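What follows is a structure written as structure tokens; I'll ask about it next.
Excluded from the complex is one protein chain; the other protein chains are retained at their positions.
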Amino acid sequence: MKKVKSLKDAVNLINDGDTISFGGNVLHRAPMAAVREIARQNKKSLKLVKTAGAQDIDLLCAMDCVESVDAGFVSYETKYGLANHYRQGVQSGKIKGNEHACYTVICALRGASMNVPFMPVKGLNAGDLLVKNDYFVVVEDPFSGEPITLVKSIVPDVAIIHVQECDENGNAIIYGPKFEDILLSRAANKVIITTEQIVPVSRIKLNAERIDIPGFLVHSIVHVPNGAAPASCYKKYEVDDKSVAAFIKMSSKDEIRAYLKAYETKDYLGERMGRRL
Amino acid sequence: MKKVKSLKDAVNLINDGDTISFGGNVLHRAPMAAVREIARQNKKSLKLVKTAGAQDIDLLCAMDCVESVDAGFVSYETKYGLANHYRQGVQSGKIKGNEHACYTVICALRGASMNVPFMPVKGLNAGDLLVKNDYFVVVEDPFSGEPITLVKSIVPDVAIIHVQECDENGNAIIYGPKFEDILLSRAANKVIITTEQIVPVSRIKLNAERIDIPGFLVHSIVHVPNGAAPASCYKKYEVDDKSVAAFIKMSSKDEIRAYLKAYETKDYLGERMGRRL
Amino acid sequence: MRTEGYRVSDIMTCCISNMLQDNETVFHGVSSHLPMVAMKLAKSMHAPDLVHLNIPGGVNPSSIKHASYSSAGADLLGTAEAYFPLEEVFDLSMRGKLDVAFLGGIQFDLNGNVNASVIGDYHKPKVRLPGGAGSAVLIPTAKKAIIWRVKHDKRTFVEKVDFTTTRGNLWKIVTPLCIFEYRKGKLHLESIHPTSSLEEVRDNTGFDLIYDEIKYTASPTNHELAMLKKIDPYDFRSIEF
Partner (left out) sequence: MRTEGYRVSDIMTCCISNMLQDNETVFHGVSSHLPMVAMKLAKSMHAPDLVHLNIPGGVNPSSIKHASYSSAGADLLGTAEAYFPLEEVFDLSMRGKLDVAFLGGIQFDLNGNVNASVIGDYHKPKVRLPGGAGSAVLIPTAKKAIIWRVKHDKRTFVEKVDFTTTRGNLWKIVTPLCIFEYRKGKLHLESIHPTSSLEEVRDNTGFDLIYDEIKYTASPTNHELAMLKKIDPYDFRSIEF
């Protein structure tokens, strides 16, 4: 059962219409090489799920890959401004923007990880989000008779998570903030790991207690050095300011196609390194 | 805000009638010194909660401290046999035995950690436990119309967790299996840590990423070397075979009182060491 | 009960081992030495990529020799490939991704009901049993639940259990006398151990046996016995006997 694959083959597992969730948070450790490959393979009607997304969601919205976005927050941070492709997609009616509180995304994924149809949520008890969205419902707690909000579980077909280290069996270690990635690896039907480094099994075993995602949960592994760029990757690289700033300014699909093209060599680097081994 | 206390003072926080949960699992890293002190202080009508308990539950049942036990499994392991004080208490009607699947205890604690009144559970869908216990109820999922079991949340008033290392602020590290202790520390209203060692703040900071329970969640800290004995404590000591075997044979409260008395010097050792510092 | 250099505990361990397939995720709980050794045996023989899960959370412990009195102790984590604790094993089973769960029980009936809770009334029991631990959620959700039990008598295999702790995806029950398979809602006698006989099974079972033909459980092979010596030198598999 060979799990290590090329980026193309791994992303090829994704079907049009799938529910996809990405690891990381805003511009940190997002699996951007895989996101770019999804755009290159021109996947359609994806349902994206993330607590707080930035270029990952924005880029796929720009390239018309997206049917809906379930998220608590979609924007770059202060310095880079708003996620305009996402916004325009929602404003034009092309994309369904399903606003969550970040926590209700977390709860919906917890529901998936426990394979239950919903998760009760304490905090969401006021405002219009409750009224406007059919994935929230207020019911009566059968034990106390008090009202309680339920959020419908979200089961990603595929989760894509970028990590610093992974062995060929899929045992993966995330350095620095893990965000919701561990939960994600338990919530999704299939887990694709993209990794800065594929480390020897014997070496990862020395850090067995630090493994965040045990290999048996992992379906596919892709070696992609700089696979989170232009997002940051703790201990490896900072945000690639130039690349993000350049992307923010792009408005046409052709510009973005060229941007994706320019990343190809980098995105496929791990594969070539792998073949050499 | 001085959190480091004597064992007596910490256990004194417990009120008669409280819901109490212990860390560890069967004969592993159970907070036995605190359990013994609860018995010495003659607490009454406690509601005990644990996935799988052994001497902790059995001893308190023997000393008539217990009103009810919510657990998935109460027994010593093969070699030592059954938890006879617990069994007799339930059989005589003195103690209410609320049988859970271990997982429904976990779910009930997850509910507490999220402050929701119940947690949906996939697996519990057949058999008499559903019928006989009022903390399980089957409802209709409002999203799909399918039946789903809910377990009522359990909020421990106090969780007592024994760890290998803790600093004076309560930042605690568990070596080896953590069992349900991290969840427990989030589910309970008050957390008491008993610890093999109180380590300097500067030293625990070197292992900041390994901290399982951040100090701000911890109410009280007690220094009790061998505080899990006669249960095991990973990297510190194995099960004290003699002590467990001797306890198993005891049937009268007087015998057990003598057993508790014999532990006093050991159980209060940390306090005396602390005073010397 | 030695016959030809192997014992009933060896038969049980080996036949359980042979129920396990490569790449399966397999869980055992507390007081579960025999299945623990069987899992390790399978992994050492025909199922190298079997995923061994347990309560302390050690994924694929490289040694089970130090588990000693407990199959829920830290030893199983010390030499493991990763940490995946009990909570998560349950979640995994809920998601339909646990292939095999090993569970206990005190009473079983022809209809596959399992009792690990009480003899007598639930609220005022004649005998309070230790409890089903994970059974009540794992037997319904694991793809295949295997029960092993070192007692085979008419108090264990009864017409009707006193209390149904759970029922569901029960697959096999392995006893010192035989193997039952649960299919079409009934326990079927699958095979009789070479150390026992149809009469012995019948005399010790509280319900009428259902079987198509009389089959015998395979004897442990020399290779299996040699491997058992290596992986279980302290004979944990016999601890319950």
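When the chains are written out, they are named A, B and C in that same order, and each has its own residue count from 1.
Definition applied: contacts are C-beta pairs under 8 Å (C-beta built on N, C-alpha and C of every residue); 3 or more make two chains touch, one makes a residue touch a chain.
Worth saying up front: this structure is predicted, and the values here are computed from it rather than measured.
**Q** If I'm reading the header right, one chain is hidden. Which shown chains does it touch across the whole complex?
**A** By the stated touch criterion, the chain not on view contacts A, B.
**Q** Which residue from A:Asn15, A:Ser45 or A:Gln91 sits in contact with the chain not drawn here?
**A** Touches the omitted chain: A:Gln91.
**Q** Which one touches the absent chain: A:Leu124, A:Val191 or A:Val224?
**A** Here the residue in touch with the unshown chain is A:Leu124.
**Q** On chain B, what residues meet the omitted chain?
**A** 1, 113-116, 171, 186, 205, 208-209, 211, 214-216
**Q** Hey, which chain A residues sit against the chain that's not shown?
**A** 25-28, 51-52, 71-75, 77-80, 82-83, 86-87, 90-91, 93, 97, 99-104, 106, 121-129, 132, 176-180, 183, 232, 234-235, 238-239, 241
As a working rule, only the chains that are shown with their structure count from here on.
**Q** If you average the CA atoms of chain B and of chain C, how many Å lie between those two points?
**A** 28
**Q** CA centre of chain A versus CA centre of chain C: separation in Å?
**A** A distance of 40 Å separates the two centres.
**Q** Which positions in chain B touch two or more other chains at once?
**A** If we look for residues of chain B contacting two or more partner chains, we find 121-122.
**Q** Show the residues in chain C shared as contacts by 2 or more other chains, in ascending order.
**A** Residue numbers touching two or more other chains: 77, 94.
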